[in-house]
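One protein chain is absent from this view; the other protein chains keep their places.
Our next item is chain A:
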Amino acid sequence: MTLLAVERIKLLSTRSPWWCALTALLLTGGFTALVVSQSNAQFPATVSATQYAYNFGMAVIMVLAALAVTTEYRFGTIRTTFQAVPNRAAALAAKATVIALIALVIGEIMAFLSWGLATLIKPEADLALNSAADWINVAGVGPACALAAVVAMAVGILVRHSAGAISLVLIYFLAAENLVTLIPGIGADIFKWLPFNVLHKFVTGNGESAGGAAYGQPLSTSTLSQWWALAYFAAFAVVLLAIAIATARKRDA
């Protein structure tokens, strides 16, 4: 508990998490407002449409997570941290926990803010959360962001440089994974199992939250069920974090 408090003080006593949180909210809120206000009979406002921009918010949260650890390397405070807490595994695990919790909170606020905005803009649309798929599509954004933040933090520990870690995480998340589908023959099969594609499956499922409308978020090609998709991505995040922590323990700080 002590270590969690330490990491909480560290994270919240700098400005970047606040700016990242604000950016994530403005980006997703603004995008949702835009999409929903343009909806019509052909492209109806659905629960799925309210979360159209969750990816962008998640990207910002991943930047926050990567920065939380790379700035420690950049400013040398990681050495002060390991000096105060020589058990590096415990210190970094605590950090991952705090970052995941903060990402969870920002993710939930982001998702429900978007959904709330949409219901205000289109009160006549059917945006009630009345199925499991609807609930996961909105409330699931939080856990998805939490796990994505752990992945970004693990990359941050491994790479140690802000610019390097952020570009690696963002390029992979926003571009590289989709580019895999372009590999002839096997591309689509590999893509099915790539982590962020699977995570998207957890959030959007088979499109039930889009109310059968063709218009909504592009769906994941993963064949896993929603909960297995979450478990798959969680395992990916934990393994990556374990590798990062093992590396940090061996390395000179």
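Just so we're on the same page, a residue touches a chain if its C-beta (ideal position, glycine included) is under 8 Å from a C-beta of that chain, and two chains touch if they have at least 3 such contacts; residues count from 1.
Definition applied: contacts and distances are computed from a predicted model.
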| item | value |
| --- | --- |
| Among "Carbon-monoxide dehydrogenase large subunit", "RsbT antagonist protein RsbS", "Cytochrome c" or "ABC-2 type transport system ATP-binding protein", UniProt-listed name of the chain not shown | "ABC-2 type transport system ATP-binding protein" |
| Residue among A:A5, A:A132, A:A163 or A:V239 touching the omitted chain | A:A5 |
| Selected from A:F43, A:F82, A:W193 or A:W228 as touching the chain missing from the view | A:F82 |
| For chain A, residues in touch with the removed chain | 2-3, 5-6, 9-10, 13-16, 71-72, 75-77, 79-87, 250, 252-253 |
